[in-house]
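A single protein chain has been omitted from the complex, and every remaining protein chain is retained in its original position.
Chain lettering (A, B and C) follows the sequence in which the chains are written, and residue indices restart at 1 in each chain.
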Amino acid sequence: MLSNIPYLVVVALMVIGLYIILFKRNLIKLAMGITLLETGVNLFLITLAYRHGEVLHAPVFTSMILRNDTTFSLPTPHALTLTSIVIGVATTALLLTFFMQLYRKFKVSTTDDLRRLRG
Amino acid sequence: MERMSPVVRTVVKIAFAPMFAFGAYIILHGHLTPGGGFQGGAIIGSLMALYLVAFGATAWKKKLLSGLESGGLLVFIGTGILGLVSGLMFYNFLADSDIPIFNEAVPTMLGYTHSNWAPLWTGGTISVMNLAVGIEVIAGLTLIVITMGLFAFEGKEGG
Amino acid sequence: MVEWTTFLYDATHLMVLIGIVASALMVVKFKDLISATIALAACSLLVSLEFLILQAPDVAIAEAAVGAVLTTAIFIFAIKGSRRREEY
Partner (left out) sequence: MSFYGSLIDNSPAIIIAIPLAFAFLTPLIDRFLGKSIRNFWAVLGVLLAGIMTFVMAYEVLGTGNAIEYVFGGPNGMDFPLTGGHPVRITFYVDGMGAFMGLIMAVVSMAAVIYSVSFIKKFTGGEKYFTLLFLMLAANFGMVFTGDLFNLFVWFEVSSVAVCGLTVFRTNRGESFEGAAKYLIYCTIGGLLLLFAIGLLYGEYGHLNINMLGEAIAGSAASKGLIMTDKIVLGILVSVFALKAGSVPMHMATPDAYSEAPAPITAMFVTASQAGLYALFRTGFTLYGSNAFTYANDTFTVKLPDLLELVHVAGWIIIILGVLSMFVGVTLALVQKDIKRLMAYHAISQTGYMLLGVGVGMAVLATADFTEFGRTAMAGGIFHIFNHALYKGLLFLTAGAIIYKAGTRDLNKMGGLGRDMKFTAVFFIIGALAIAGVPPMNGFSSKLLIYESVFRFNPVIGAIAMLVSLLTLASFVKVFYSAFMGPKKKEMKGGEVPNSMLIGMAVLAGMIVVFSIAPSLVVRSLVDPAVEALTGVAGDTSRNLTLFTGEGAWNTIVFLGAVLMAVIVALILHSRGQKGTVPKGEGKKPYLWGNPTEIDGRPIVVPGSNVYWGFTQALKKYFDPMDRLHSGLINEYVFWLILMAGIVIATLGFWGVVF
């Protein structure tokens, strides 16, 4: 029962992230929204990896004290999540650098002012 | 960037050695325990960020760091390409070979009570790549933090 | 005995999950961007705990180091480099 609750948290994180991206006008808030969205997707992958009772794939880690032996975690989504974290920090840093440059050049800190390119 | 208060600096000084050791441990034991080049590198990288916040960014040499970053990546790709000599890209040519780097065979689990146990000197190219990734990640993350820190604190006008 | 540990484990799990959503909501709510960044760091830290609970220790280490420390540092630098408060 409890193993399905993380999926709800995933949905909550993704919805909150998308809410920030769609409705918040501050650029740095926007970057935070993207980070939250990314955290949600990462949590989704890890939750996906957490399985009961299948023995086809190799587990990487089991806490036998707390749970029975049939609970384990798939290794592949871990690798995917790690890669996603790396990419996430790279894009966040790049995006924030752009925002700092934009603030310096135009004193822009909201998306409302970031409208030089349009039409 | 101004230096932070003595409290912060002392804490960072005290925490420096254990955090560094922990990061190095994670990198070196990448093929044995959870973690690896990226995780250990990220730990040391965040240590560098702490150090930077506490002591200022001017003391760091950007060229050295970018050299380290390129070097780490080149070692990684080079190890992959060297695998081509034995057949395929990223082939683990060091494992069970005569080259005396990380070449010990992994012992079978028989006789050991704990299944995660293995000597450090195993893993072949995996360990080499972990080291390369570790160096690269430390350099890369520190470079990101330094660049952004310098930009935010010191480059208010121009530059 | 076993049931007691299981209960404690599940309770911790649940609290971590609630904490994640709560800190994410704080990110939305705070107008002060530094506070929002700290909430984001808290969210990342709790997510890394959740990774540990879901038996992904390697990812947990990476998320703790990157999400909770480095991302926070980058965000704080970016806020220093622009404006501290959200406008509206």
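Everything that follows uses one rule, which is that a contact is a pair of C-beta atoms (placed from the backbone, for glycine too) under 8 Å apart; a residue touches a chain by one contact, two chains touch by 3 or more.
Here the structure is a predicted model, which is why all the values come from computation and not from measurement.
Asker: The chain left out here touches which displayed chains?
Answerer: By the stated touch criterion, the chain not on view contacts A, B.
Asker: In the complete assembly, which of B:L74, B:I99 or B:L120 touches the absent chain?
Answerer: B:L74
Asker: Kindly note down the residues of chain B that lie in touch with the hidden chain.
Answerer: Counting over the whole complex, chain B touches the hidden chain at residues 66-67, 70, 73-74, 77, 80-81, 83-84, 87-92.
Asker: By the contact definition given up top, give the residues of chain A that touch the hidden chain.
Answerer: Contact residues on chain A toward the absent chain are 14, 18, 21-25, 27, 30, 34, 37-38, 41, 44-45, 48, 56-57, 75-77, 79-80, 83-84, 87, 90-91, 94-95, 98-99, 101-102, 105-106, 111-112, 114-119.
Keep this in mind: only the chains that are shown with their structure count from here on.
Asker: Would you mind telling me which chain pair, A-B or B-C, is linked by more contacting C-beta pairs?
Answerer: B-C
Asker: So what's the Cα centroid distance for chain A and chain C, whole Å?
Answerer: The computed centroid separation for chain A versus chain C comes out at 11 Å.
Asker: Which whole number of Å gives the spacing of the CA centres of chain B and chain C?
Answerer: 24
Asker: For chain C, give me the residues that contact two or more of the other chains.
Answerer: Residue numbers touching two or more other chains: 57-58, 62, 66, 70, 74, 77-78, 81.
Asker: Which residues belonging to chain A are in contact with no fewer than two other chains?
Answerer: 60-61, 82, 86, 89, 93, 96-97, 100, 104
Asker: Which bits of chain A are touching chain B when the two form their complex?
Answerer: These residues of chain A touch chain B: 60-61, 82, 86, 89, 93, 96-97, 100, 104.
Asker: With touch defined as at the start, can you tell me which chain C residues reach chain B in the complex?
Answerer: 57-58, 61-62, 65-66, 69-70, 73-74, 77-78, 80-81
Asker: For the complex, give me every residue of chain C touching chain A.
Answerer: It is residues 5-6, 9-10, 13-14, 17, 20-21, 24-25, 27-28, 33, 36-37, 40, 43-44, 47, 50-51, 54-59, 62-63, 66-67, 70-71, 74-75, 77-79, 81-83, 86-88 of chain C that touch chain A.
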